[in-house]
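Beneath this line is the structure, given in structure tokens, with notes to follow.
Here is subunit A:
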Amino acid sequence: MPESNRGFSAYFRRDLLLAYRRRGEVASPIIFFVMVATLIPLGITPEADSLKELAPGTIWVMALLATLLSAEGLFVSDYKDGSLEQLLISPNMLVMPIFGKVTAHWITTGLPLTLASPLIGLMLSLPSVAYLPMMAGLALGTGCLSFLAAIGAALTVSLQKGSLLLTLIVMPLYMPIIIFGSAVMQYSIDGMAWSGPLAILGAMLAVAIALCPLAIAAVLRLITIN
Partner candidate 1 sequence: MNFQFQDLNEMLLMGGHGVYVWAAVLVSLGTLIWLVVSPILQHKQTLKEIGLNLTREELRNQSGNKDI
Partner candidate 2 sequence: MVNSSLLTVNDLRFERDDIPVINGACLTLNVGEILQIEGPNGSGKTTLLRILTTALQPSGGEILYRGQILSECRFDYLSNILFLGHQSALKLTLTAEENLSWTTSELPGSVSIMEALEQVGLRGYSDVPCHKLSEGQQRRVALARLLVTNAEVWFLDEPFSALDKQGVQFVEQCMERHIKGGGAVMLTTHQPIGMEPVRRYSLVGSSVGGGF
């Protein structure tokens, strides 16, 4: 296997294995996702047509919060047991293992959310035309969410009460994603072509994939071991 690829697949498989060993924990973002979805009808209005109005934005806000919830553990467990230190002094580029870890995080949180989203669509009486765009948008959007949350996780890895700070730091960076994510669904509900905002989400994901691992590697090298 080429040099850099080994770093990616080693940590990708390891994190998937870690998640598999604690299968129960993988379900928690989905449970959170569904639970919050039931709050909206209770809190605002149960009747269908106004729920239909709220559905796109609510689904995206919940997906965003669910990703944030599970992002904190990304580096903290490695930092505590010393494997982050070993990662920092491994000969291969630091970027590839990070890329592997964040992809594994996406598969354990972003993907399940995307697959569970039709259930929420049902509960919020989302029109059937919007299901496919919702899942397409969520698939790309949660990817960006994972990469950005990983930067926040790296910045706050050596802090005890890091999770609140993580939210504070990363939330502003989520704004563009939530705007275009809910726009994809809104366009499809209004019957317009929803490929435009989806393309922008794809572009954001591409930029996130290219730049975030570099930023995370720089942060981990600069800050953690002090």
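Note that a contact is a pair of C-beta atoms (placed from the backbone, for glycine too) under 8 Å apart; a residue touches a chain by one contact, two chains touch by 3 or more; residues count from 1.
The candidates were selected such that all candidates are chains of the complex that A comes from, given by their letters.
Since the model is a prediction, treat every value here as computed from it, not as a measurement.
The candidate list 1 or 2 contains one chain touching subunit A in this complex, and it is 2. For subunit A in complex with candidate 2, the touching residues are 6-7, 10-11, 14, 17-18, 21-22, 77, 80-83, 85-86, 88-92, 225-226.
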